[in-house]
Structures are given as structure tokens and as C-alpha cells.
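Structure first, commentary second.
For this view, one protein chain was removed and the others were kept in their places.
Going by the order they are written in, the chains are A and B; count residues from 1 in each one.
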Amino acid sequence: MAILEVKVCVKQFGGLVAVKDLSMSLNAGDLYGLIGPNGAGKTTVFNLITGVYTPEEGTIALEGKEIQGMKASAIAALGISRTFQNIRLFQSMTVLENVKLARHVHRKQGLVDAIVRSSVMQTEESEIERDAIELLKIFHLDHLAQELASNLPYGSQRRLEIARALATKPKLLLLDEPAAGMNPQESLELMHLIRWLRDKFDLTILLVEHNMKVVMGVCEKIQVIDYGETIALGAPAEIQDNPKVIEAYLGGA
Amino acid sequence: MTNFLQQLINGIVLGSNYALIALGYTMVYGVLRLINFAHGDVYMFGAFMGYYLARFGTAQSEGSLIHAILIMIAAMILSACLGMLIERFAYRPGRSGSKFTMAFWLGILGAVIGHFIRPALSGLVAGAITGIVIGAVVERFAIRSVRRASRLAFLILAIGVSFLLENGGQLVFGADPKFFPQIIPAMQMNVGDLSINNQQIAVLVVAIILMVLLNTVVNYTRTGRAMRAVSFNLDAARLMGVNTDRIIAITFAIGSSLAAAGGILISLNYPKIDPLMGIMPGLKAFVAAVLGGIGNIPGAMLGGFIIGIAEVMTVGYLQSTYRDAIAFSILILILILKPAGIMGKGLVEKV
Partner (left out) sequence: MKKWLLCLAAVAILVILQLTGIDLLLLSGPIRSGPYIHQIVILVGINIILAVSLNLINGFTGQFSIGHAGFFAVGAYTSAFVISVLEKSVRAVLVFLPEFGQNAVLLLIGLSAGAILAGIAGLAVGIPSLRLRGDYLAIVTLGFGEIIRVLILNINAIGGSRGFTGIPHLSNFFWVYLFVLVTVVVVHNLVYSSYGRAFISIRDDEIAAEAMGVDTTRFKVTSFVVSSMFAGVAGGLFGHFTMYLHPNTFTFIKSFELIIMIVIGGLGSIEGAILGAILITVILEVFREFGPYRLVIFSITMILIMLYRPQGILGSKALFRRKQKVLTTR
């Protein structure tokens, strides 16, 4: 069964149809890329999948369960997590706290536990702390654990956002332009990281990206959209030579 | 039925009052995206200016129309000045920093303390000068410029200005209510069973004239175009050469003068004025602005009338003790059902 099944989705903003008749099917373990020229509707698709928007038509199903119309937090609880195009870290929190927050969705402590500092709460807090530091180690951010998130350099902030997203223990990870603002060396490292993450954490990864090197190098399947519709779908090699894709990016000859 | 129509007329009169105040809120929100909490107190200021001008301005020709109009215009100008002062020294520093802010506020603080120590003009002046000097010195040597204020800080700042005007009013004008003199001879007209008096007609006529004038200015003048540009996108307007600081000051001036007009007009019908009279009407006018769609000028007019009519109907048909609650109830309803207001368009946040 596909892990994510998007069928015939339509999303409108006032008069503008941002996403038209979009379908997408991801299998578990896929490294899937979503590309298209600016304004094609890629981030809107992300927002639809993660529950920020509700489609006017169509369905979105995670492991067979329909999720369109659900709250974003509920969808996150079911196993979808994401990063953002414009980094959205929690500015007043430290690096460590940002990651710890993401464990909230799986918490066992109740409100009363928190207030009385019961043993349930205290054991869980130690666990959360331990796991968070482990995660930071993977991203080489553990030495910055007590730094305010807003003080980090750009590249580290991006990595932190990914670390935070992973802390929710997702099945499906959506990365919104993770390579934005990275130099070639950083992009190369990112490519390795993404592949490694998929293997180590048993994830499915959906990627929106403008950096073609990264897309072609990482993704196993690519879907190209323009004006909210799919114009091509296939392996990187096919997409690169696809005349429709070339036209969409460069405009007609 | 006639009772209903009578209430309707009363409601429209009250509503035009709220509309005039609401316009100020909506215009300022339009250009600054901030709620000027102190606006209701400018309304109060206008009424008091009218009061003093009428009482002590001219001894003769009492009751003439020209006299009344002059008083109103003078009060409007004075209130416009107040509005611009507030903008310049309270709100602009939080936006783009400004000089002499510290000197200004310490000057006022000094004047107040000075007058407290010595309740005479000399105390006031001495205190003011001390304050200004200290302020200028501190500004020059100790403090960097004012920080860019967050929305929350701004709201509290506005509340502070509002407090200042209210308490300052109590200090300067005295806390007891005063009675606005009759500057238009009272005359009652009867159409069938309905009665409408001179004051009410004056309110309606003046309010309509002012709204039409405003509409003309906003839609058919260069300044108005600049105001609209600023309300769409302040930065873009600035880049296009619009002097945004000047336009914002003008917006405040216009809004404040309209509120002052409202203050005087309402005093014709309800002559009891006191320094706290601006609080409730201010809040209700704000509700009216939100109801119509904050930032939307015709919306503010519409909202004002609706609130006015609703309030009068509540007093007439329900219970008068609920008169204040009706405006807030409408507010809550509209914010739950259609936060953008009747004529407003919602803004979507980019994710």
C-alpha cells in the first residue's frame, strides 16, 4: 500500500486555483522529489499534505487513512513532519528545547503530572532530554545545545529544523527547499544526509527543491508540476530530457 | 411603528457619531496596522475644546450658526494638532525612531510634577523646562534611539496615552462634568408622530458633509491616493516616493478632527461632558470599525450606524443596563463569524 496517496486535489485561494487536479503516490522508503517553476504550487501541496490547508476537492491518505481536513497537529501525530521554506524555529528557545518540543506529540505526561512533577513526568523528561541530545549529535549540533536557536548560523538552523522534524518520529518527512542558501559543499553533504536519514530512520522523504543537482542526485522519483498540475513523472533521467519540463522552466522556445 | 421609527432616527443620530469616531480608528489602522487606543480620548478633547471656545470664546452672537460652525472648526483643528502630537511623540518613535521624544515626555512630566510642587504657572513652566533639558541631555548622551516596538508594546503604549489623556483631562479640566452650552438654538420639528430636534438634524447634516468630504479627499486627491497607497503597502509607497511620515501625520490629523467633530456634535444632544466620556464611545466606535472591516472607510461608516441603531434599540426594547454590552456582543459575534468585517477582506498568512 502506498504510504501517501494524494488524489485529484484542488486548492483555491479566492479566484486563484493554486493546485488543480493533483495526484501523487508515494511508497514507503521513497525519496520523492516535487519540482516546478516558481509559483507552480509546490509549497501549497506541502501545506495540503500537512494539514495547513484543506483541499476543496480530492483526498489525501496516509497509509490508507484519509487525512484531508484534519488539524495539522493531528496529522503530525499520525506521522508526517516537515521543515519550512522560511525557517521557522522557535526563536526564544534553545537548540535543545526546539528539539525537545517536537517530542511533545508523543508525550505520556498529563497536565497534572507536569504540575506535581510526578515520576511519570520526570522519567519522561530525562528520556526526552537524552533522545534530543542523541538527535543533535547526529546533526553535529550537540555542542550548541544551550545556544538560542536564533543565534545559529543559517546552515545550522536548517539542520536544526530537520533534527526537530525528526524528533516527532515521523513516517513521512517533507523537506521544503532544504538546500536553499547552501553552497555546493553544503549541498553535497545535505544529499548524503538525506539518503542516510532515509535509511537510518526508515523514512519516506518528500522533497521540494530548486537546486537541480540535489534533486537529481537524491531523488529516486520526481514529479514536476506547473500551474498546480502535474506535467511529468518519472526517474531523474527521464525528467531531465522531458521537453515539457524544459519548456516549463525555460518558457517556450 | 412610530416608536420604532423614532428609535431608528435616534439610532442613526447616535450612529453617525460613532461613525465619525470609527473613521479615525479605521484610517489609522489602514496606514499603520495598529489600533490607536487613545482615539476615543481625542473625541473627548474635541468636546472640551468646543466647550471652552463656546463658553469663553465670544460673548456675543450666541446661538448663531456661523458661531457654532467656527467653534467646531477651531476644535477640529486643535484636535488635529493633538492627534499629530501623539503620532509624532508616542507612535512614531516605535516605528522609525525620533529625536526629542525623551525631551518632550520629560518636559510634560516635569510640568506636571512642577505644578504639583508649586500649583502656579511658574511651577509648571519651571518643571517643564527642567524636564526638557534633562530629557535632551539624556537623549543625547545616554540613550540610543527608541527600539522598534512590537505590536504588544504598541498596544500598551496606546493604552498609556489613553490613560494620560483621561487623567490629564481630569487634572486640567477637573473631574466633574461640565455642561456644553447651547450653541444652536433649540427647535423641535414634528413630522406626524415623530419628533426630531435641531441638534439631531445638525448632527446628521454635519456628519454627512464630513463623510462626503472625507470620501472626496481619499478618492479624488493626490494626498488621498498616497494614503491609500500607504495603507496597501507602506514600504512600497515609500519606495515610490511617498513621504510616509507626512501621510501618516495627515491621517492622524484627519481622524482626530473627525473625532472632535463627533465630540461636539454629541455634546449638542447630550450636553454633559467629562474627561472620561471618551472611553465607552471610543470602544464602541472601535467595534464599529471592526464590524465594517477595519481599514475600510465605508465600512467604518456602516459599522457606526449599525452599532448606534443597535444600541438605541437595546435601550428602547430591552433594558438600558445592557446598552454597553450590546456593542461588545456584536463584536464577539462578528469576530467569530466574519473577522474581516462586513466589507473587509481577510489577509492570508504565507506559510
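We take it that a contact is a pair of C-beta atoms (placed from the backbone, for glycine too) under 8 Å apart; a residue touches a chain by one contact, two chains touch by 3 or more.
Everything quoted here is computed from the prediction, not taken from an experiment.
Undergrad: Just one of A:T43, A:Q68 or A:Q109 touches the chain that is missing; which is it?
TA: The single option touching the absent chain is A:Q109.
Undergrad: If I consider the whole complex, including the chain that's not displayed, which of B:F4, B:F163 or B:Y317 touches that chain?
TA: B:F163
Undergrad: Please pick, from A:I128, A:I162, A:L197 or A:V214, the residue that touches the omitted chain in the full complex.
TA: A:I128
Undergrad: Which residue numbers on chain A touch the omitted chain?
TA: With respect to the unshown chain, the touching residues of chain A are 50, 52, 71-74, 76-77, 81-82, 84, 88-93, 96-97, 100-107, 109, 111, 114-117, 119, 121-122, 124-126, 128-129, 146, 148, 164-165, 167-168.
Undergrad: Just the residue numbers, please: which parts of chain B touch the chain that's not shown?
TA: 34-35, 90, 93-94, 101-102, 105, 108-109, 112-113, 115-116, 143, 146-147, 149-157, 159-161, 163-164, 167-168, 170-171, 175, 283, 286-287, 290, 319, 321-322, 324-325, 328-329, 331-332, 335-336, 339, 349, 351
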